[in-house]
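A single protein chain has been removed from this complex, and every other one stays in its place.
For reference, chains read A, B and C in written order, and residue numbers begin at 1 within each chain.
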């Protein structure tokens, strides 16, 4: 176990998720060098023992494992490529651990470019909100070179409560992550439809969803999201625009692999309608409002 | 607590669910008189202490609480009405506890006809499969006259692990029950789409659903139905034709209350397609096969 | 041709359609006896030569062919049955020509009850708006006893520009009529989607629909309804609530015959949303507004 702490970790992308993840890595004893475009997020982590790099490339040069945690495919590609990018800094045999939610084809393309330079690219997207990152409660999906995954396992363990591997195709873990997000969006939609039906029939939605999420659907996702739907608390935990992006990414996978997914079509329509109304910055669970609108109910449940 | 055992219980409808429910009532010490159209199911319950009535009316005459547990609205109406029916036998103040999954309007109509005769009709549909009935693990939704519900609470407690009340409208509990079944069907559909997408992308569906149902969707419904989908074990626990009936019932509620429900439309299409193929007698989770067919996969995953 | 004028015609139901139809019958020389619940509509027809009956039964008693043109199944059944109803007045061999848009099962049930009394029931629903009725431009679908259809052909010819027969099953013509209405609603929906897409991309919907409905979709339905969509003239030609009823009727046919119809599901959702907003009395083409709402556009195109 001593040995694992020998891995030097670089981290690029200190959003709400990244901060908690770096903290847990430091807690576990890993040396961590961080890079972030905006400096503000860096200071607290330096105080906890991290060091700072001036470019993604510099962070990669100082690391055995370079983690990226970024908002979308374009940012990942920009940070990875170019003269100051991650790939330019990775030593032979070094590992790029890509934890962002991106398209599987982005992972496959980057895996190929890394392999061409003697480095490794692993997809390792996560399930969990910022507070779960801060408390080591993330779930991690991985795919890519199996030996490389084994080498970074101690790093993954320091940030999560569970790790699941999906084989050598670098894109596989991204498909799993997108599938999970689709399932969450679907659980929001189905509860929104039921809540609306209840309200239109004079039954308290709290009673219906309260019963169902404490019995046959007693699991964290149903409980968390039924609460958001019922209280209409749409402060963003995960922005609607990002959820929309993910639905579009999984649909691209569906189109390419010739897989009809009618529930996905419905959910995508909901995101589209919410985006069209200018609700991109609400929490993605606010797609529940569209169910109300369609049924002639005012958005606000409480005056 | 002595007092509760004074309630005499009648029970009409000894299907797979009814048998277990009567057993639990007998275990709890209630005197139970049973009626069933076909005699075969009665003998084991007589051996456990039940007595037998020759008609639904006779069962009602001998009871403070008459329970019906029947397959659909038409059977319930037939058993309730007419010269030999339940309503003809109910004493003033006696209670008809209607535990079948039926339309809310059926409950409302029967509630009115019972009230007109000085009796009570309560809707009390249940969640749970036969093995849950046999082990007192049912969940019960109730609605109707609140005082009457309180009187039958000991009876409900003898059969269940939890009771949820939804107010005075006799139809309310039926809407909740139908909503729950819609949510289950939706959870089957979403997992079917994800399993198909995985398979078409070279990822083992077992790995994807295994991960998701042990983490963010770790609840009994997801675990049970992912298992059925993955093993393609479509021996009927709950027949597809009954699920189809329930989707049609909830859609009637949606149409009447002017509530658009796009997920419900998708699920209803799935049931329609499965019915059209002659799969009415499979388990309702076999709607998952349609997702495979649409994606060009053979029905059988394993040769 | 002399002979056809020998047929005495009764007519029950003087709505916007009925008035024009009776006028054409009178113009063609048929003796017509009319019945209407509200007297106001009757006077102008009496002035043109019609006579008046005090009950549907009386109108039937005075007729070889009794036509009903009513708003829905319930009204048709009420007018047909009972002591003062049509069926009570029909002589042996007389024909009830049912021109309302109703469910095929309603026609089948009524056909059986007529046959039992030695009379005939024919379904003969029409396509066309009131101004088409007034100008003998209706299209008529018929089904039922073929010999009876031949006998009433002169009557049908007096009201229409074309007659199409669909066999002995009395319900068949109703299915065709409902199918046509579904196709019209679908043509509204597809043009609404295209108009909205154009507007959101800075292209004049008038230009897009103008081109398409003058070239590859140059037919009356597309031209009429594109005009209504573009001008947002939703004065009722055919009420949205009636369109909703028809979509529900055809869906019942689809459910019973196990026929998945995904476009129908979409259209039905649109009608539901419009009904939920209180737009039951607009023209049914106003379902186009929902497409705008979903896309974040204001209902009114012109300030």
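FYI, a contact is a pair of C-beta atoms (placed from the backbone, for glycine too) under 8 Å apart; a residue touches a chain by one contact, two chains touch by 3 or more.
These numbers were taken from a predicted model, which means no experiment stands behind them.
Q: Which shown chains does the chain we cannot see touch?
A: Counting the whole assembly, the omitted chain is in touch with A, B, C.
Q: Tell me which of C:52, C:113 or C:186 is the one touching the absent chain.
A: In the complete complex, the chain left out is touched by residue C:186.
Q: Given that one chain is not shown, which residue among C:40, C:54 or C:202 touches it?
A: C:202
Q: Using the document's definition of touch, tell me which of C:11, C:121 or C:222 contacts the absent chain.
A: C:222
Q: Take the complete complex as the reference. Which residues in chain B touch the chain that isn't displayed?
A: 200, 262, 269, 272-273, 276-278, 290, 293-296
Q: What residue numbers in chain C mark contact with the hidden partner chain?
A: Residues of chain C in touch with the missing chain: 104, 127, 139, 141, 162, 164, 166-167, 169, 171-172, 175-176, 179-180, 182-184, 186-187, 189-191, 193-194, 196-198, 200-203, 207-208, 211-212, 215-222, 250, 253-254, 257-264, 266, 269, 291, 294-296.
Q: For review purposes, identify every residue of chain A that touches the missing chain, sorted by number.
A: Answer for chain A: residues 248, 254-255, 258-260, 262, 265-266, 268-269, 272-273, 275-276 touch the chain left out.
One rule holds for everything that comes next: only the chains that are shown with their structure count from here on.
Q: Sort the chain contact graph into one of these: line, ring, star, complete or other.
A: Graph shape, chains as nodes and touching pairs as edges: complete.
Q: Once chain A is fitted to chain C on CA atoms, what angle does the rotation have, in steps of 5 degrees?
A: The rotation relating chain A to chain C comes to 180 degrees.
Q: Shared interface numbers for chain A and chain B above half of all numbers used, same, or below, different?
A: same
Q: Averaging over Cα atoms per chain, report the distance between chain A and chain B in Å.
A: 38
Q: So how far apart, in whole Å, are chain A and chain C when each is placed at the average of its C-alpha atoms?
A: 54
Q: Any chance you could list the residues of chain B touching two or more other chains?
A: 254, 258-262, 266, 269
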